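Then we have subunit A:
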Amino acid sequence: MIVEFENTLNTPDAVRAFLKRLLDDALADAVLTAFASPHSPLPMPTLMIDSQLLDRAVPLAPAAPLNTARMAARVLSKDIGKRIAVVLRPCEIRALIEMEKLSQCTLDPAILISMDCFGRMENDRYLELAATQDDPESAFYATPDLQEAVCPSCRACLRFIPENVDVTLCLAGQSDKKGVTLVSGSLKGEKVLKKLGGTSTDLPLGRQADIDRIMARRQTHREEMTTGAAARMADMAVFQQTIANCLNCYNCRVACPVCYCKECVFVTDVFAHRPEILMGRAMKKGAVKIPTDTTMFHLTRMAHIAHACVGCGQCSSVCPSSIPVADLFITVSEKVQEHYGYIPGQDPQRPWPFLVVETDKQVE
Partner candidate 1 sequence: MEKWHPEFFDRYETATVFDLLIEYLKSGRIRVDKSVNNVRAAYHDPCNYGRKSQELFGHGYFDEPRWVMDQCMSDWVDLFPSRGNQYCCGGGGGTLLTPFKDERTHYGRKKIEQIRRTGVGTIVVPCHSCHGQIKAIAAAYDMPDLTVKYLWEVVADALVIDPD
Partner candidate 2 sequence: MEICTPDNTTSSILQSAPRRPVDSPTPLCLSCGTCSAGCPITGQSGFDPRKIVQMVLAGRDKELVKSNLPWLCTLCGKCEYACPMGINIISIIRTARGLVDRDKVPGQIHKGVELGLKTGNNLGLPQEDFTFIIEDVGEELSAESGFEDFMVPIDKKGARMLHTLHNKLVNTQNEDLVHWWKIFHVASESWTIPSVNWEGVNWGLFSGDNDAMKTFVDRIAHHMQALELSCLMYPE
Partner candidate 3 sequence: MEKTKSQFLVLGAGVGGICSAIDLAETGYSVTLVEKGPRTGGIMPQLDHQFPDDHCGMCRMLPMVDREPGAQTCLKRGLSHPNIRILTHTTLTDLSGNPGDYTAVLTSVSRGVDALRCTRCMACIDVCPVSVLDAFNDRAGDRNAIYQPFFGNPEALPTIDWDNCTRCGECAQACPNSAIDLERVELTESVAPVSGVIVAGGNPLYDPAVTDLYGYGVLPNVVTATAFERILSGSGPFRGQPVRPSDGHPIRRVAWIQCVGSRNVMIGAGHCSSTCCMFAVKEALLAKKTLGSDTDTTIFYMDMRTYGRDSQRYRDRAEEESGVRFIRCRIHSVDPADDPGDLKLTYLDDLGQPGEATFDMVVLSTGAGVQKELPPLLADKTDQGAVVTIGPEAGLQDIRETVLRAHGAVSSLLEKLNMDSRAKTIPKTGRAGDKSVNRFMQQPVIQVLVLDNGVVKAPQVEWPAIEGRLERSPGNIFVNRLSIIDGKDLSLELETVLKETRGNRLLVVSNHIAGYRATLTKRFEEAGFSAPLVEWVDLNRNDVSMGTETIQPDAAMKPIQVALMRLLHKRPSRGMAQVVENSALVIGAGPAGLSAAVSLAEQGVVVHLVEKEISIGGNGPRIQDEHQRRPIDQLIVRAKGHPNISIHTGATLGALSGRPGHFEGWVVKENMEIPLSFGAAIIATGGTPAITEAYGMGKHPPLVSHFDFEKKVLDPRFAEDTLNTVVMIQCAGSREEPRNYCSRTCCVKALDNALRVRQLFPHARIVIFYRDIMTYGKSEELYAKARTRRIRFIPFNKSKPPVVRTEGDTVVVDGFDPVMGEAVHLKADWVSLAVGMVPKPIHDLCRLLEVPVTPDGFVHEADAKWRPVDTINPGVFVCGLAKGPLRADEAVAEGTAAALRALRLLNRTELAPQRHSAVVRHAICSRCYLCVDSCPYGARFVEPVLGQVEVDPVACQGCGTCASVCPNSATVMGENEDFTVMNVIEAALM
């Protein structure tokens, strides 16, 4: 079902109106979306029940200091009988779907809402924007140049149209930047749209052309990125250089929405080497850098989740040493995902690829 909503308001307001209606009409018990607090313009994921507060929600703000999927997973870690509308970027939706496969959350109570995504800016860039613009959401949305200022992984993202969501907020192709076209992607979403009482319509006219245009640009960016990244890990020696400044802070893995471990193995006793082991290594090599296992960490993390990487780029954004972790990750995971024929977030029913055992190879 396709509904044109509040075509008199400008788009961000129309979206806010939509979210409000969800609460007001009791279509959802809560809304999880980006919210700019009075203390900072930087939006933070916020669970909202009071519809009035939604005025300060910035669901379309081109910023995401956190991958909201992880936060959403907390709210959705079990079904407590409340319907929660979560507004996420497509990459976050994908991550959330992967999370559900890992029993980290249940999507039964969730109404998944996502939008055609033009990317997010790095935090400092967004703060700059917010400092100069009253309505950074609308400004970003209306200014193609600003859309080029998003972070590298967003610029290289090819999956910016939502998949597996209940409601899509169509932003691409809306030339007048008024209102928002809502598209249901499930029965659940259709029910919501019906209750909103809108009339069924068509997709915005220029949408496909807009998507194609963005896609073409991003493909160029992506090629550049993967070529560059591949050169940075062409062999182990080069790779060592690439990650030479890594501090083993593990921020990348904390920021990663699919790195779901409660505690990373690299901070457990597995890598808390006893002095005799460290001494032994030092004896063997003549010297040993501490913290140890830096290469080990990056390779292992890739081995663990490359097949599930959604390409959100948070890992790069949080790296204090400016290592292009996401570039590397996106490049490697492209190959691994191709190998397994596995696309994260695409099919909620599909288990993690290495768990699949072909039945003909089992004992009868």
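Throughout what follows, a contact is a pair of C-beta atoms (placed from the backbone, for glycine too) under 8 Å apart; a residue touches a chain by one contact, two chains touch by 3 or more; residues count from 1.
Candidate selection criterion: all candidates are chains of the complex that A comes from, given by their letters.
Since the structure is predicted, the reported quantities are computational estimates derived from the model, not experimental observations.
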Which numbered candidate, 1, 2 or 3, lies in contact with subunit A within the complex? 3
Residues of subunit A defined as touching candidate 3 within the complex: 102-104, 260-265, 268-271, 273, 275-277, 279-281, 283-284, 304-305, 351-352, 354-355, 363-364
